[in-house]
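One protein chain omitted, others in place.
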Amino acid sequence: MKRQRVAAVLAGAAAVLLPVFVRSQFALDMAILTLFYVGLTAAWNLVTFSGRLSLGHAAFFGLGAYTATLLFVRAGIPPVIGAAVAVVVSLLGGLLMVLVMVRLRGPFFTLASIAFAEVLQLVATHWRSLTDGSVGLHIPFRPGWQNLTFTSKEPYYYIALALAVLSVWLGHRLYHSSTGYFLRAASSDEEACQALGVNIKRAQAAALLWSAGMTGLLGVFYAYFIYVIEPTTFFSMELFSLQPALNGIIGGVGTVWGPVLGALVMTPLGEYLRTFLGAMQQGLHFLVYGLVLLVIVRVLPGGFMSIITGVRARNDDRGSGANERGRSYTAAS
Amino acid sequence: MFELTLQAIVSGLLVGGVYALMAAGLNLIFGVVRIINFAHGDLMMVAMYAVYWLFTLSGIDPYVAVLVVAPALFLLGVFLQRVVIRPIQGSSPLMIIFATVAVSLVLQNLALMLFQGDFRSVQTSYSIAVLDAGPVLVSVPRLIAFAASILLFAGLFLFLRYTYVGKALRAVAENRTVARLMGIRVERIYLLAFGLGSALAGIAGVLMMPFASAYPTVGTIYTLLAFVVVVLGGLGSMEGTVVAGLAVGLIETLTGTFISPAVKEIAYFGLFIVILLIRPQGFFGLGKGTEEVGLK
Partner (left out) sequence: MLKVEHIAVSYGEFEALTDVSFEVNEGELVTLLGVNGAGKTTTLRAISGIVPARSGTITYDGRPIHKLEAEDIVELGIVHVPEGRGLFGTLTVRENLELGAYTARARRRASESMEMVFQLFPVLKQRQSQLAGSLSGGEQQMCAIGRGLMARPRLLMIDEMSLGLAPVLVQKMFEAVGQIVRAGVSVLLVEQHIRHSIRIADRACVLEKGRTVKFGPARELADQIHFQSLYLGAAAGGGSSE
């Protein structure tokens, strides 16, 4: 326990001091992106506490980003206020997904989440009068805290760090709350928990809404970080739906720290591949993700996290009486 | 106006036939193996590239290429089931989703690495041929695609209905454990189902190639489309798949014609979510085992 605390303090200090020592713009960019993905992955991970896999978080991300940007560009409302509205709009999107979630599980929830993000992307592309379609919107360069626009990278770094910490902290709080406890109980048997009078649906809705709001907030950050916003990027399935999901799965789905670990390892690796080999080999980055995922699924279903904790997440054998003599059958050994 | 409507209906039905064929593959895999294959559209993408390269490099006509592409996709499906799915079958549903998502990522990005992101299409002599059928114009390759799809459906239906293996497929879809008690080698039936399902996706890809383009992520949209069809028609229901495929084709062309081409995708994804919400069992009854993959 004590050693953990020391490690946490050291890690915190290192994170805070990093921009002081790292002068390379590339490295700082990489660090910002990594923290950003830590936040995004941790936010995505909240939904997995309910045993659901979302591959549509780009929806909340894009909603947040577009809301804050539109308010700024079209109405001059500064992003500090815009961010709050953006979170509300993402939460509304989250409410829609809650409606889906109470009815659907497994692949069907996943599919609906993909479709949701696709629809929003299409809307953003075709509602030109509002969004300028695929041309996108430019956030005017007016440096200052109130405009979330800075002339150097460091402020972005600290914002990303704060958001990452906030996101992980949310996960930590949720995981150890009674809500989190119910959710974990329910992910093995939803009906049974419902029958016990525990309001699982409410707990699941809470998890999804926290997740959606946090993702929307990260969307605002990213919009101001790259200051050009257009539908294919900000509703990108690969970047903001798949990548956090992959980080999370690879790191260890359903745990608090697994997704953090996944993002910390996979983001720099992915960026490295994209930057140094991407020019020669487009696609290599996600190919690596895919292959790592295949290996994880096969040999390490608990993700990287299970190496650390030494406890392999048990492959719960809920697949009915089907594979009774299959390799995964516990009685066989 | 009348002619426009008629034209839209005809085009919609023609393309709907191919959608149905592609979705039938997904549905077969679901029904028998109980796997929701997120890489289904990507299998189609593989087939489309195969057609493109066979045509471009050796001048092989797409409709001849099917003789190579369909068996190749069958083998690819068998390989996926054997190497990716089988080792984790029976583990948590989440793991299985991850596995097929991983396959999808690998296929898409291999395509991107090998062929870059360009749109690739084949220009055959009949690519733009049209049949003047009174009030409507009928695109020849689309008509061929439709006719071939219907023929294949008939073949599939006869196969499932009248052959021993076809009956075994249906038996496994209904109850794996009892099927084993009959001496049916369930693992082999899984391989067969995955192979056949992939081959159907492949054939759909071949049939579309004369009027569509191949690019690495073309599969994503078709995976979703196949799901729209399967969910609409009912998981495990082949008859439902045919009707739903045609319906989705119609929705696409009608919204495309009368509202805006931009709206057509929104229309069917919106429809998809709404269907999932109000009637997840589809309109042709709830297939067996839907609860196993998380549909109540």
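So that you can tell them apart, the chains are marked A and B in the order they are listed, and the count of residues begins at 1 in each.
Just so we're on the same page, a contact is a pair of C-beta atoms (placed from the backbone, for glycine too) under 8 Å apart; a residue touches a chain by one contact, two chains touch by 3 or more.
Predicted, not measured: the structure shown is a model, and the values here were computed from it.
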Selected residue (touches chain absent from view) among B:I184, B:L235 or B:V248: B:I184
Touch list for chain B against the chain that is not drawn: 164, 167-168, 170-171, 174-175, 177-186, 288
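To be clear about the criterion, only the chains that are shown with their structure count from here on.
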Separation of chain A from chain B, taking each centre as the mean of its C-alpha atoms, in whole Å: 30
For the chain B and chain A complex, residues of the former touching the latter: 34, 36, 38, 84, 87-95, 97-99, 101-106, 108-113, 116-117, 176-177, 216, 220, 224, 227, 231, 260, 262-263, 265-266, 269-270, 272-273, 276-277, 280, 292-296
Complex contacts: residues of chain A adjacent to chain B: 51, 53, 55, 99-100, 103-112, 114-116, 118-119, 122-123, 125-126, 237, 242, 245-246, 249, 253, 281-287, 289-291, 293-294, 296-298, 301, 315-324, 326-329
